[in-house]
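What you see is the complex with one protein chain gone and the rest in place.
So, chain A:
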Amino acid sequence: MTIEEVQNEIIDEFSMFEDWEERYQYMIDLGKTLPLIDEKYKTEDNIIKGCQSKVWVHADMQEDKVNFTADSDAIITKGIIAILIRAFSNQHPKDIIEANTDFIDKIGLKEHLSPTRANGLVSMIKQIKMYAIAYQTQLN
């Protein structure tokens, strides 16, 4: 599936929820399914700055596709990362670099996109794209 297709699938899933409670419950559940980062990558250096909760993201590339793993000490943050990783994992770095992130808005999580928001969603997206740029450079 392309990034856009995955994003549309996520939008469809979230459209079934009637209120914030169902939406957040789903996010919390998603947080529990997050592909966890290997403990050895959970270093101080790998912590994403700008987060009230701690967030670690790691990437590796296999057969020209980038895979992400992550962790956070806050479960809602984990849910948000899980959504992001689902959209961007197992994709070609070029597609990750070019992908837009409007779907966050469409699933009712726009509030988390504010640059002042303490969860650092913006920093997470930036970090994901930075990894993609790094791997793209390797491919070139």
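In this section, a residue touches a chain if its C-beta (ideal position, glycine included) is under 8 Å from a C-beta of that chain, and two chains touch if they have at least 3 such contacts; residues count from 1.
The criterion applied here is as follows: contacts and distances are computed from a predicted model.
According to its UniProt record, the chain left out of view corresponds to "Cysteine desulfurase" among "ATP synthase subunit a", "Fe-S cluster assembly protein SufD", "Phenylacetate-CoA oxygenase" or "Cysteine desulfurase".
Summary of contacts with the chain left out: across A:I11, A:M61, A:I75 or A:I133, the touching residue is A:I75.
When you scan A:E21, A:E44 or A:E63 for touch with the missing chain, the hit is A:E21. Between the chain not shown and the residues A:N8, A:S53 or A:T101, the one that touches is A:S53.
Touching residues on chain A toward the chain that is not drawn are 20-21, 24-25, 28, 52-54, 73-77, 118-119.
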